[in-house]
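With one protein chain held back, the other chains of the complex are shown just where they sit.
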Amino acid sequence: MVRLFDNINEQVLRTYIFWAMVLVGKMLLMSVLTIMQRFRKKAFVNEEDIVTDKKLKLKFDDPDVERVRRAHRNDLENIFTFLAIGFCYMLTNPDPWLAGTIFRLVAAGRIVHTVVYALVIVPQPTRLLAWLVPYAACLYMTAQTLLYVM
Amino acid sequence: MVRLFDNINEQVLRTYIFWAMVLVGKMLLMSVLTIMQRFRKKAFVNEEDIVTDKKLKLKFDDPDVERVRRAHRNDLENIFTFLAIGFCYMLTNPDPWLAGTIFRLVAAGRIVHTVVYALVIVPQPTRLLAWLVPYAACLYMTAQTLLYVM
Partner (left out) sequence: MVRLFDNINEQVLRTYIFWAMVLVGKMLLMSVLTIMQRFRKKAFVNEEDIVTDKKLKLKFDDPDVERVRRAHRNDLENIFTFLAIGFCYMLTNPDPWLAGTIFRLVAAGRIVHTVVYALVIVPQPTRLLAWLVPYAACLYMTAQTLLYVM
């Protein structure tokens, strides 16, 4: 039986790590974006966060804050999923060019998704497509990985 | 000192990857389920998603949509946790049969959880048990792994 970790191609692993760090770094920035919107719209959700300004009230439903939080949650749902799938996919000895291309496609899609969801709102189906391309790529890698280890 | 990656049993790793991909694939489907419920109940939460139909209004609290989103969030909380724990657990040289059985139990529990939470609602304590079995398995693996590396 092939030892699965020996299937890892070093160049593909570097591509994976590079885009994983870009995407995870992008996710980290979502927290700062949320904090910025909370200050801009004075929309805080914890009593201890507003105690210095007696005039402020808690505000749970600011649309700009919630939009950033939805984009962030969409990242939780899709980027961590990609990290798990992409890592397992590398253990199945995929074509290096194909694997690298898929990783870049997923990363590009997720970056565009954040931009059009949380920064510059554009008409649909832009956000849908930016979500769909990484999504389809993840389904493909999941299927290939299942077939390999079955 | 034993090199931890040398502790990985190839057959256990294949079992882990198989069920990891099943569970992550299942999570991907939650997004489609959410979108289907949003269309069925006309419950969209972004202005740009309803612009083609002037009669639609934003709707943030549809019970069917929120139920799927809660099931999805429960997956985020429990499946990613399992992926991290299960991977580290494999590095502690566990009994292969035990490890494989635990991975299958966790996967079965999480699949049942989704079915009874988001698809066919059944009386409690079904959902509680479907959540508890993987949860207890993860606590066990966490404790074993902590003991091994301490």
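Letters A and B mark the chains as written, and numbering starts fresh at 1 in each.
In the analysis below, contacts are C-beta pairs under 8 Å (C-beta built on N, C-alpha and C of every residue); 3 or more make two chains touch, one makes a residue touch a chain.
Model, not experiment: these values are computed from the prediction.
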Touching the absent chain when the full complex is considered, from B:L56, B:L98 or B:V122:
B:V122
Out of B:R40, B:K57 or B:R70, the sole contact with the unshown chain comes from B:R70
Among A:M21, A:L56 or A:L119, contact with the omitted chain is made only by A:M21
Residue numbers in subunit A that touch the chain omitted from display
5, 8, 10-11, 13-14, 17-18, 20-22, 24-25, 27-28, 30-31, 45-49, 51, 60, 72, 76, 80, 83
Determine and list the subunit B residues touching the chain excluded from the picture.
1, 3-5, 61, 67, 70, 76-78, 80-81, 84-85, 88, 91, 121-124, 127, 131, 135, 138-139, 142-143, 145-146, 149-150
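Simple rule for what comes next: only the chains that are shown with their structure count from here on.
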Here the gap between subunit A and subunit B, centre to centre from mean Cα coordinates and rounded to Å, is 17
